[in-house]
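Have a look at the structure below before the remarks.
A single protein chain has been removed from this complex, and every other one stays in its place.
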Amino acid sequence: MPISHIGVCYYPEHWEPQEWPHHARLMRDAGIELVRIGEFAWSRIEPAPGEFHWQWLDDALASLANAGLSVIMCTPTACPPAWLIQRSPDTLPVDHHGAPRQFGSRRHYRFACAAYRDEALRISDAFAQRYASHPAIVGWQLDNEYGCHATTRSYSDDDLKAFRAWLEHKHGSPATLNERWGTVFWSQEYVGFDEVQLPNQTVTEANPSHWWDFYRFASDQVVAFNAAQATLLRQRCDSEVWLTHNFMGNFTDFDHFTVGADLDVATWDSYPLGFLDQGWFSDEEKLTYRRIGHPDWAAFHHDLYRAVGRGRFGVMEQQPGPVNWAESNALPLPSAPRFWAMEAIAHGAELVSFFRFQQYPQAQEQMHAALRLSNGDPAPAWSQILTLRAHIDQLPAQKIDRAPVALVFDYPSCWSSEIQPHCPGAWQLEWAFHFYSCVRALGLDVDIVHPGSELTGYRLVIVPGTICLPPELVGELAASGATAVFGPRSASRDSDGRLPKNLAPGAVQTLLPLRVEAVDSMRSGAQRQIEAARFRGTVTRWYEQISTHLDARLSDDQNGGFWYQNGAYHYLNGYPDQALLVSILNQICDQAGLDVHKLDEGLRLRRLGGLLFVFNSSPRNRRFHPHQGRCLIGSEELSQGEYAVWLQHERNCD
Amino acid sequence: MPISHIGVCYYPEHWEPQEWPHHARLMRDAGIELVRIGEFAWSRIEPAPGEFHWQWLDDALASLANAGLSVIMCTPTACPPAWLIQRSPDTLPVDHHGAPRQFGSRRHYRFACAAYRDEALRISDAFAQRYASHPAIVGWQLDNEYGCHATTRSYSDDDLKAFRAWLEHKHGSPATLNERWGTVFWSQEYVGFDEVQLPNQTVTEANPSHWWDFYRFASDQVVAFNAAQATLLRQRCDSEVWLTHNFMGNFTDFDHFTVGADLDVATWDSYPLGFLDQGWFSDEEKLTYRRIGHPDWAAFHHDLYRAVGRGRFGVMEQQPGPVNWAESNALPLPSAPRFWAMEAIAHGAELVSFFRFQQYPQAQEQMHAALRLSNGDPAPAWSQILTLRAHIDQLPAQKIDRAPVALVFDYPSCWSSEIQPHCPGAWQLEWAFHFYSCVRALGLDVDIVHPGSELTGYRLVIVPGTICLPPELVGELAASGATAVFGPRSASRDSDGRLPKNLAPGAVQTLLPLRVEAVDSMRSGAQRQIEAARFRGTVTRWYEQISTHLDARLSDDQNGGFWYQNGAYHYLNGYPDQALLVSILNQICDQAGLDVHKLDEGLRLRRLGGLLFVFNSSPRNRRFHPHQGRCLIGSEELSQGEYAVWLQHERNCD
Partner (left out) sequence: MPISHIGVCYYPEHWEPQEWPHHARLMRDAGIELVRIGEFAWSRIEPAPGEFHWQWLDDALASLANAGLSVIMCTPTACPPAWLIQRSPDTLPVDHHGAPRQFGSRRHYRFACAAYRDEALRISDAFAQRYASHPAIVGWQLDNEYGCHATTRSYSDDDLKAFRAWLEHKHGSPATLNERWGTVFWSQEYVGFDEVQLPNQTVTEANPSHWWDFYRFASDQVVAFNAAQATLLRQRCDSEVWLTHNFMGNFTDFDHFTVGADLDVATWDSYPLGFLDQGWFSDEEKLTYRRIGHPDWAAFHHDLYRAVGRGRFGVMEQQPGPVNWAESNALPLPSAPRFWAMEAIAHGAELVSFFRFQQYPQAQEQMHAALRLSNGDPAPAWSQILTLRAHIDQLPAQKIDRAPVALVFDYPSCWSSEIQPHCPGAWQLEWAFHFYSCVRALGLDVDIVHPGSELTGYRLVIVPGTICLPPELVGELAASGATAVFGPRSASRDSDGRLPKNLAPGAVQTLLPLRVEAVDSMRSGAQRQIEAARFRGTVTRWYEQISTHLDARLSDDQNGGFWYQNGAYHYLNGYPDQALLVSILNQICDQAGLDVHKLDEGLRLRRLGGLLFVFNSSPRNRRFHPHQGRCLIGSEELSQGEYAVWLQHERNCD
């Protein structure tokens, strides 16, 4: 296992200096090792332009260092101070109705604002000069939660100007853009780039290729913003100091793989209950898992961010109690904070940092729980941290193995599904999650991979309907020898957004000789029923009528064929419900020689080196005893919110 | 029967010139006779101001003509090119929040923009000069889908200025306007027309007469825009060339009767599945008819547009497969395209033109199915066209008869119901459809008529709650000798929007001595139950408490009387559900001596001259054998999406 550290997010500026040493001791005594600070501190560091007040942060750092704690320092660029906005109101982002979004909360900047990019580098450099060589600082977080509150895309005149320049750079000439977007449709041809508008206020929907390029442009602005800070920090810092960004859950507005390429470690915000409440889950799931979260939600993100961080990831903000920002904010089960932390560790996290040390009694997050109550007393989560520390200390270090299953995830395909959903519930993130959840219900570990990944060693590759699939991936897949399952919509667009010349599923046709002739997009409640011996369930949302000489393995109640196979390659030409997809994947995994455990609802397994972790999210007690191994933590019977760890073999121990 | 042609919408500008002859031969070989082209071709014809490129369109026309196809040419004014908007940004419409709606899709013009009206005439005249005497061109379509994407009403300063002038022209003096609108209410009196604002951004709802005049004003702008093109085209074209516009389904934003008066033929867009998905139908109906459409939806529009075209109508765009623009986009049953086409023919359509020839793999409608797939292969609908052609060729030509039943439809009454719904589900179009659907469930044919129509010869006239009923219609009705049924809200406003001086139902009181004392507007789920021997069901949405010496024929569970009769005249003082309304209309039709067939759900009949058409939209197989006649197509048993045609007598054959 990579070294897993317990961390905490801390805001010394919220508390009196005389409390800092006490806070630091409390952290240390609880087994906390890492402290993130500084990401919202700009107004305290530079209360007026050019007037720097470093002493307090020096002192706070010293308090932490004196207690033996390591520190993750942040650049404070997510929150420019009021004076900066007064001087440069063009910093503010503009919403899709064309209205500026004002100062008074956070993330009030647009990425395309050159003046702000300069200011962000100026303050980051000031931080770097001051603290780059501070011995307690082991890593830096650049900015915080890029894109949160829909700030990736902004619709100002600045953005328009930058977008036009980006288009010119990409396409070269209006004629090329016209050809790639198909602007002859609806008489939309451009003579000059200065005729192109932002796609947000058209009479009816804008050209999907127009939107797709705008999404790409906006993503590129984030990449550039991050890269500039990363370059600067690398110049100032020693090489062992790592750089990260704090990404988010359920968030796809920019390409995380590209941003991640400029970082050393990917970290993210894990709020399982907030996202359960406002996610796509059914009402039944939202009630069943109300106080522990969906069994796959955090796991999916761990596996995703492990990919974004090219193997290195952590949780920078771990929910410790009720949050404040969902429509309803459930009280987690008492054990939930350590359950979530142990789950992160099982997926290979190097860090689980709780958000935050002490609840601040004022401002937007005054109802966001912490490890300590607002009056300084321990919050319900505090005692769980002590248990967590003890549990971690019982675990031998392990190396993380490649999982047997790879699941492809692609951000531009997500954008395509947002721009042209074509059916309710079309979001590619949800589709990827659905395939992930069903294969995890078979007890398997999964690596999430981006479409350019090397695939050798995987036994099963899942392409959960990835819309824009590079032809190279198909070649890589064929070379890998893996079994593969393609979901509906796979390879249904080329990189310009066109339907493939050979129709969908584009290059996948080299593996499976079939093509999509028509799509049946289904409203909520509509379904195609399948009733075969081992395969029962429904296809909802999306069904494709296929032309092929292959026989369909199943057929539905509307004479539609479903599930086409060509040797090791499978094409699912519709969106199966959970029961049906689990049964199909079960058979495919059997054929691929994978060792499958069909798990009771809410139960999940995860292997890390020689360790086997068992997690129960179900309200029912669940029992799981592996074929081999010795129980280190917990037992074979687990109530909701409990876990067990079994040592199965010594392989991979460091 | 009028000559029914199969047509297709075609965009030569989407394809390579060398493909045009091949496309034309495919069309001809499939039995297609008419091709619509040009409505989105402005940017290809005039890529820069005054620079015309006609050659490609000349060539495309020649390809079609060489294959023996006739052509409907369009003026391209629905989509002004980018350069025009750059030069005249005031062309853009403004939404009801006051924000301009940008270039990047279609219909990006406001009708009240004088500069754009000039540009539209200039390009239309250029088309007319080039092609007016082209021998292949049999008709012209002016613009396309007036008002689509909520573009009838625009809220710019231009619109305000034009509205004030319109008001001054209509009312003469502010004093008259004050009196007609009742502006003394809430101290709203105007001293000058320059004090009147657009009604879109008032603190709470604007005066309904203010809105009603604004709706009328906006409708008049469309009428004028269309009339100017019609005048110009008539000057350039031979007299046998007909003019049309491509109207839409479920659309009432302008007065189609008035626009239609300047045309020769009315054509419309028939997308039964898209409109099922986004229409007012119940969830159950949306699932039952998911792949074939509601049994009355297209029929209602055929009968409506036959009225708009004063007897001459067609379908300019017929759905051939899944559309792209609804929230969910169902795959039609295989037979659906010819089912819909045959239904149009049964209602007297001269043309059924499929949209479109080949799916374009790019831009906004890349997911809109066509007769050919985007790669050029036949789409599922293609083989249906061949069958359709064969079926049409089996039908003897017929003359269309006046139907026994007339149903009144009025656009300003629709606007009134939108401006002041007063209960959920108040839209007059939906009410008219409900009465239409219930009388069609009795096997009857219906003519839809506007309130100024001549009514001689009808046995039954249905006034489905027409809010603003001209007193002349009441006189015409009395003179006609027809039985009449008035729905709730009938004649409840005068032409200024006032409650009638003698209360509702205004002039109807000359036929039925009763008046409305109070209205019970009912929330969803609320109902008044009726349990009489032959009449069972509920009144929902709207119920009127009546003062009269007439006895109510029924009474509800809240001591409310329902259904008043005075000889041949019936007043339904509430909105009955389908079961109740069918049973009431059944008895009224019996009394009127109409020959009623109470049909199984989903089954419909339609007569055309001596032919009887039978259509089954129900998922259950249905059986219908007429008392007389010989089956030409199909049989007495019909599965979902199938039709039969019976020859009953030779009368009316041409």
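The first chain written gets the first letter, and so on, giving A and B; residue counts start at 1 in each chain.
FYI, a residue touches a chain if its C-beta (ideal position, glycine included) is under 8 Å from a C-beta of that chain, and two chains touch if they have at least 3 such contacts.
None of the values given here were measured: they were computed from a predicted structure.
Residue-wise, the contact with the chain that is not shown comes from B:Y190, picked out of B:F40, B:W83, B:F163 or B:Y190.
Among A:H5, A:H23, A:R36 or A:R101, only A:R101 touches the chain that is left out of the view.
Only one residue in the set B:R87, B:R122, B:H169 or B:R498 touches the chain that does not appear here, and it is B:R498.
Listed residues B:A526, B:A579 or B:C631: the one in touch with the omitted chain is B:A526. Checked against the full complex, the candidates B:A206, B:L243 or B:A299 give a single residue touching the omitted chain, namely B:A206.
Contacts to the hidden chain, counted on subunit B, fall at residues 97-98, 181-191, 194-195, 197-210, 420, 422-424, 496-499, 501-503, 517-526, 543, 545.
Across the interface with the omitted chain, subunit A contributes residues 11, 13-14, 40-44, 47-48, 76, 79-83, 85-86, 93, 97, 99-108, 148-149, 151, 277, 283, 286-287, 290-291, 321-322, 324, 327-331, 359-367, 369, 373-375, 379-380.
The definition used in the following text is that only the chains that are shown with their structure count from here on.
Between the Cα centres of subunit A and subunit B there is a gap of 47 Å.
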